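Every protein chain of the complex appears in place save one, which is left out.
Chains here go by letter, A and B, matching the order in which they are written, and residues are numbered from 1 within each.
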Amino acid sequence: MKQPLSNHPFNNRKLRIAEYTMPVLLFLCAFISVLTTIGIVYTLFSESISFFKEISMSEFFTGTKWAPLIAPTSFGVLPLLMGTFLVTIIAMLIALPIGLASAIYLSEYASARVKKVVKPVLEVLAGVPTIVYGYFALSFISPILQTLIPGAGLFSALSAGIAVGVMIIPMISSLSEDAMRAVPKSLRYGAYALGATRLEVALQVVLPAALSGVISSFVLAFSRAIGETMIVTIAAGATPQMTGNPLNSIQTMTSYIVQVSLGDTPHGSLAYGSIFAVGLTLFVITFFLNILASAIAKRFREAY
Amino acid sequence: MNVIQIDKLSVYYGDQQALNNINLGIPEKSITALIGPSGCGKSTLLRSINRMNDQVPLMKVKGDIVISGVSIYGKEVRTEMLRKRVGMVFQLPNPFPSSIYDNIAYGPRLHGTRKKKEIDEIVETSLRAAAVWDEVKDNLKQNSLSLSGGQQQRLCIARALAVNPDILLMDESTAALDPLSTQKIEELIKDLKKEYTIVMVTHNLAQAARVSDQTTFLLDGEVIEFAPTVDLFSTPVDQRTGNYVMGRFG
Partner (left out) sequence: MQEQLFSPKDPQVLKAEKLQIASRRKKDSSLKLLFIAATSIGILALILLLATILVDGLSSLTPDLFKNYPSRRAASSGLKSALVGTIYMVLIMVPISFLIGVGAAIFMQEYAKKGWITKIIQLNISTLAGVPSIVYGILGLTIFVRGLQLDRSLLSGALTMSLLVLPVIIVSAQEAIKAVPNTRRDASLALGATKWQTVQRAVLPSALPGILTGVILAVSRAIGETAPLVMIGALTYVAFLPDNVLDQFTVMPIQIYNWISKPQTEFHDLAAAGIIVLLVMLLVLNMIAVILRNRFQKNL
């Protein structure tokens, strides 16, 4: 004889409800993260489309003058792109050698005792809010640059770039160190047993084996530097211009967005729409850099 | 004549003593097997001979090892030079993730050989000596990770031979291989004896019996018995040796 389901010895209705509802609720939580992405893409695209109805894409992407607030207005994004890349390249010139060298030191040379001190310090450096780096750039780096280099202004791509560089050192060093530490010990032993020195093991065996992980960390840091906002808003100035001179005051994509949102630019105006077009440009660049970084890192994981 | 003379060697890892007062003379151009249960110190002893133990933090050494009359724990010794003379093959094949050619060339390049022609020659002789030349000679630019486990291990032997050592240390170098590859490497080892002094750690008693000229039985960091292999397996002096080689513990 079949028992009714409600008091079946191997069935418990109350428990079953949670078994059915929880996965759905949990899926909804996970789906919110997808919705966020959809929200970002939708917001940026929908507002940018109305902006591009007024300003042609070619004018936006090839124009060399950015003057959205002062008549006659001009919306060529190249000066902002150039400012962004100027700061980013300065930052990478600083962070790349220092980050990589300290990764090699921490992974191949440092004793456990040294690591125990140095790694937390780098972690603290990574956790310092960017506004603090902005303050540091303006009240420490800039004055030093001004005394060292005659003609340097208080606001310059160089000052902001140095601060951004310091900010991304820990990122490069810790991600690269992770990649280098993941190289199997047996490879190191193989080289040592042939009579290699520590340097030779580090540069000829470990670094090549970890290369894609290391490069991936560079790309991620690059992307992070491009998206950095407060340091450049505070220290790089607000002068959009096509210049390669690091001593000049410039404006980046991010600091332009902040500038507009700080002022009382009316909703619906062209200048207001321009922050979405610039935001979209920024989003697309960092998106592809991040995809690139994870594709490179994936190759590394496949090798081991 | 003994090429390796181990003299009152004790090794500590931190507070733990791994080897206790080892005395051993290893004759030239012979095969010596180190056997014993896990944790008896045989790998530690092997790694003391080319100072790979230096890689272990908090490692301390007392006593000495003398190779060809030179103390290898002396202040003057450069481990790089020592390891050039004392090659090592590991338990698991560990080729570098580069081509077969670059793997073999790695050592000679380290030690200053630059000429392409010389390196070509070394690559060929080493691969021939390690009995893997015929299998790889057409694909020297191929990534070494694509070789089979047995081929990789012979590649690693070739890589060790390429720096022209006098002594070859083998740390359970067939433990991870199938019987056929193991057989090939055993034959290779016997062949290499003509030119090299070989010290091998093995878990496989039958292998020790098949391959080696003399065998050392270690237990708890001490040498229990050291004798010609035939004698050690047929008429062990110490009862513990007898128990171990009869398979009563291990």
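The criterion applied here is as follows: contacts are C-beta pairs under 8 Å (C-beta built on N, C-alpha and C of every residue); 3 or more make two chains touch, one makes a residue touch a chain.
It should be emphasised that the depicted structure is a prediction, and the values quoted were computed from it without experimental measurement.
Just so you know, the chain we are not showing touches A, B across the whole complex.
If you put the hidden chain back, the residue from A:Leu69, A:Leu93, A:Leu125 or A:Leu270 that touches it is A:Leu125. Checked against the hidden chain, the listed residues A:Ile70, A:Ala112, A:Leu148 or A:Leu262 yield one contact partner: A:Leu262.
Listed here are the chain B residues that touch the chain not shown: 3, 67-71, 74, 76-78, 80-82, 85, 110-112, 166. Not every partner is drawn; the one left out touches chain A at residues 15, 18-19, 22-23, 25-34, 36-37, 39-40, 43-44, 47, 97-98, 101-102, 104-106, 109-110, 118, 121-122, 124-125, 127-136, 138-140, 166, 169-170, 173, 197-200, 220, 223-224, 226-230, 233-234, 254, 257-258, 261-262, 267, 275-276, 279, 282-283, 286-287, 289-291, 294.
In this section, only the chains that are shown with their structure count from here on.
Mean C-alpha positions place chain A and chain B at a centre distance of 48 Å. Interface residues of chain B, counted against chain A in their complex, comprise 50, 52, 55, 57, 79-84, 87-88, 90, 92, 94-98, 106-107, 110-111, 156, 159-160, 163. Against chain B, the residues of chain A that register as touching in their complex are 111-112, 184, 186-197, 200, 204-205, 208-209, 303.
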